[in-house]
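Here the complex is missing one protein chain, while the rest keep their positions.
== subunit A ==
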């Protein structure tokens, strides 16, 4: 079956109408460049209704009006913005090197996160880490390592699984090949095991909350440190499957509403336990998941939201967009309108003075800078899962990815960004480097 025929069939099961579907596929295959895509985006009437004045629709209509205006002015100019790599890199570097103003106190318990977001953004933008920066990263991060084998979010803070994820990822990014050996793997393993609950899920810290983020973070840590065991993940895939809602996405815990962030965590965590094409169908309803994920992308805005009837937000380019590599592997066809997402990111999410943001009118921050860049990387690459890289070992699947740049002669090299590991959310080469050891 040709890819295009397959794609039509997939969309048909997902979206229903053959007419809409064929239009979409024809559209996507004749898109010669971003400007054409922009025209198609503008031809959408938008999803906000003009009919009733509920608050939800009012906000949606306002966002659409703003973005439509921005897109129209771009079409008038005929000039698409490119990625302001230098600006963004200096935005990130400035914060990596300076003390933070008081407004950032709320992030005080999130030191490992700040370092992770900033360094990850820096690397995605092609930055190089010198020895000095490498030392500062690992010294900083290791100072948050606790006796119990977990990392706190900052100095003196108790171990927390989400902070520990950010810490371990930041160490992978630090360009120091031996730094992970400074972690006592046995201790970390026992700590993770102590957070495991009987139903297969994990909690954030002893007495802390449970959700799919905790599961994802625990599994990533174990996977990168090579301490994933059947005991640690017994019942986990089944628990994740129970978090899928009738809508198709995943809630934070069974019974909660489907949500972009929790869905990414659930799908990526499952994909640590096996190749997506096998594990997703085994533990959840793939068709429903595709349907829900595809519905997150707005036709007019091109970007994504995290829940039904919420507004577009740049960070979901990663949280929802990041589900697509797995879905594309499981279905063997293209499901994401990458050109439209790229337009949203480049036109709506870049701040003039550097940094990336949720949507026009919002301030850039570290979090959005990182996840919008992850989304942009997704737009330029395609993930393959290579059985030749697989071994019998539990968790080996996570290291069997090849991520390749999508060949597009129209793509301005100024927009190039590093390929991202679909599960870990860090540049491919940093994963490979740590794997070789």
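Here is the rule we use: a contact is a pair of C-beta atoms (placed from the backbone, for glycine too) under 8 Å apart; a residue touches a chain by one contact, two chains touch by 3 or more; residues count from 1.
Keep in mind that, in the parts below, contacts and distances are computed from a predicted model.
Per UniProt, the protein behind the absent chain is "Geranylgeranyl transferase type-2 subunit alpha"; the candidates were "NADH dehydrogenase subunit 11", "Anaphase-promoting complex subunit 11", "Geranylgeranyl transferase type-2 subunit alpha" or "UBC core domain-containing protein".
From the set A:34, A:350, A:380 or A:397, the residue in touch with the chain omitted from the display is A:350, counting the whole complex.
Only one residue from A:40, A:157, A:215 or A:379 touches the chain missing from this view: A:157. Touch with the chain that is not drawn comes from one residue among A:109, A:142, A:193 or A:389, which is A:109. Interface residues of subunit A with the unshown chain, by the touch rule above, are 15-20, 45, 47-49, 51-52, 54-57, 70, 73, 81, 84, 101-103, 105-110, 152-153, 155-158, 160, 204-205, 207-209, 245-247, 252-253, 255-259, 295, 307-310, 347-348, 350-352, 357, 360-361.
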